[in-house]
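Here the complex is missing a single protein chain, while all its other protein chains stay put.
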Amino acid sequence: MNEPTTKPAPAVGASQWSDAWRRLRKNRAALVSAAVLVALAVVSVVQPMLSALPYDRADLALGPTPPSAAHWLGTDLYGRDLLSRLCFGGRVSLAVGLVSTGLSFVIGTSWGGIAGYFGGRVDQLMMRVVDVLYTFPLIIFVILVLAFFAHQDTVFYEAFVAVYGLVNERARDPGYLPLYRLFFVFFALGSVSWLTMARIVRGQVISLREQPFIEAARSIGVGHLGIVFGHLVPNALGPIIVYTALTIPEVMLVEAFLSFLGLGTEEPLSSWGLLVAGGAETLDIYPWLIAFPGLVLSLTLVSFNFLGDGLRDALDPRVRRDS
Amino acid sequence: MIRFVLRRLLSLVPTLLLAVTLVFFLVRLAPGGPFDQERSVPPEVLAALEAKYRLSDPVWVQYKDWLADLLLRGSLGPTFKYPNRTVNEIIALSLPVSIQLGLWAMLFALALGVPLGVVGAMRQNRWPDALATAIALVGLSVPRFVLAPLLIMLFGLTLYWLPVARFDSWRHMVLPVFCAALPMAAHVARLTRAGMLEVVRSDFVRTARAKGLSERSVVLRHALRGGLLPVVSYLGPGFSGLLVGSLVIEKIFDIPGMGRYFVEAFQNRDYNLIAGLSIVYGVLLMGSNALVDIAYAWLDPRVELGR
Partner (left out) sequence: MSVLEIRELVTEFRTDDGVVRAVDGVSLSIARGEVLGLVGESGSGKSVTSLSILRLLPEPAARIAGGSILLRSKSGGELDLARATKAELARVRGDRVAMVFQDPMTSLNPYLRIGTQLAEVLELHRGMARPEAWERSRAMLEAVGIPDPGRRLNDHPHQLSGGMRQRVMIAMALLCEPELLLADEPTTALDVTIQAQILELVDAQRQRTGAAVLLVTHDLGVVARVADRVAVMYAGRIVEEGPTEAIFAEPFHPYTVGLARSVPRLDTPRGRRLEPIRGMPPRNLGPRRGCSFRARCDFALEVCAELDPERRAVGAEGSRHLVRCHSDDVAKMRATLPGVARRLEVLP
């Protein structure tokens, strides 16, 4: 039924973004979520700079205490300040969100962009790989990789030492092993969560590549890669932003999941998943140890999903007519 | 149709073999061995252990023996860490438990998610829809390993309604099944809603209305089938999600299923057990994906069976 809703051709360019912004502003859940996330990020980053209680300073004499004036969220079994540990966990989640999502963004847009742009055999082969990987529970794969390669005698560790050595000359100190492991988790996660992104970008690129402005770019001698990354990907930015926003909570969740199982972030570092795991063991006697980490983790994930949904409604033209 | 089913099932064999091989070599080529952690073991005992488990042979010989054992005798070998138990015995004990958990969770997720999604689509943009959508989004976001402890605190330790560990009776199953199912139910609800919205707007549903069918018949006879196809496609990934989720659920509720053994096997580098459990997981996953494909083809007559 195309009659009464026939509209003039959709405006492109700047007005498209202002349209999206207008729609997003009307979505109260998305705005509140964004505010919550910004607040959590700021607290996680700033608190360790202001607090006199490092995340790993134990006070065995103190032991577990409920929330108090000195320790706003209480202390854990070793007397460590829960707020500080939570904020360190927030930094870990933030880092996972940035590093892993960034990696998945790079792999996903490249993979999808190249497959979509070249089409034919290349496309078929590349997307077949994506299809096969899709049927595989990639978390299991990450567990496999982590269990076997997050160790000292691997090339990955040498790479870590080489890079981290640039800022810290004691990089090989065993005390930094958990840190190495953490980075390993980041990269492992990023390298398995690009599948949806690749599909989205490919679809967008296929629908864009026959457009006149691509012809124009080609005619003035822009190379293949220039067209893919200079013209096609930027024009598919709307959906890319949406799915980036949805990938962030996904990788955060997996990091927490792995840490919960004891396969991700390790003591004495802290991560929300690790805190939940610790809290779960004593939930009948020290309930605050699970309540706060569980709450913060859930709040973050819920907020990201609300924000992602809001962005999708605002930016993805395919679902726009639903509202 | 029967030929389609057979072909689909047969196509699993090479993939499975490939996955099995991959796992076998990945496990053995990685640094660190099963007896590394036992520092106190004297070298001659270690050598004896390795000989017993044939770890001193070249890798390809190990592979050949292991594969021959598997294919000819159906044996997955001994475990390294559970003395006097074979991998087969552990699987025989734990698989039924995990399957029970998984199937109930899946049924529950569908029974909860589908009606929620249909209600959302039928009452689009009104309060029941907004509520259902919000519930689904929260259900989707709260991790199983956060939900489970919270429910244990509430129902087990505060209200004393339900037992919080083990898996002996239906009362033991309520909490783990619910926790395992909730994220999946949320996914199903969202997919159902989106699918139904798409179908309800389609021309053939208008045709059904133009015939004079009641709204109920329009939804049940004409819209639901097409609207549920996205849910059917999701059952494959959904099942794999349940499987991964069972790792934490079984840990939290102390359920002796495969997930428990799987995580422990990793921490112990129990090669044979890892490989054996991976094979079972692989069979379950690929089998469920094949079942989903078959169900999809059965539901949508446009799918080419000759492919």
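Residue numbering begins at 1 within each chain, and the chains themselves are lettered A and B in the order written.
Just so we're on the same page, a residue touches a chain if its C-beta (ideal position, glycine included) is under 8 Å from a C-beta of that chain, and two chains touch if they have at least 3 such contacts.
Predicted, not measured: the structure shown is a model, and the values here were computed from it.
Contact with the chain not shown here comes from a single listed residue; of B:Leu55, B:Val118, B:Ala194 or B:Ala208, that residue is B:Ala208. Panel shows subunit B; residues 201-204, 206-215, 221-222, 225-226, 299-302 of it touch the chain omitted from the view.
By our rule, only the chains that are shown with their structure count from here on.
For the pair subunit A and subunit B, the distance between C-alpha centroids works out to 24 Å.
Subunit B makes touch with subunit A in their complex at residues 23, 26-27, 30-32, 124-125, 134, 137-138, 140-143, 145-146, 148-150, 152-153, 157, 197, 236-237, 240-241, 243-244, 247-248, 251-252, 263, 266-267, 269, 278, 281, 285-286, 289. Subunit A meets subunit B in the complex at residues 29, 134-137, 139-140, 143-144, 147-149, 151, 153-154, 249, 253, 256-257, 260-263, 273, 276-277, 279-280, 283-284, 287, 290, 294, 297-298, 301-302, 304-306, 309, 322-323.
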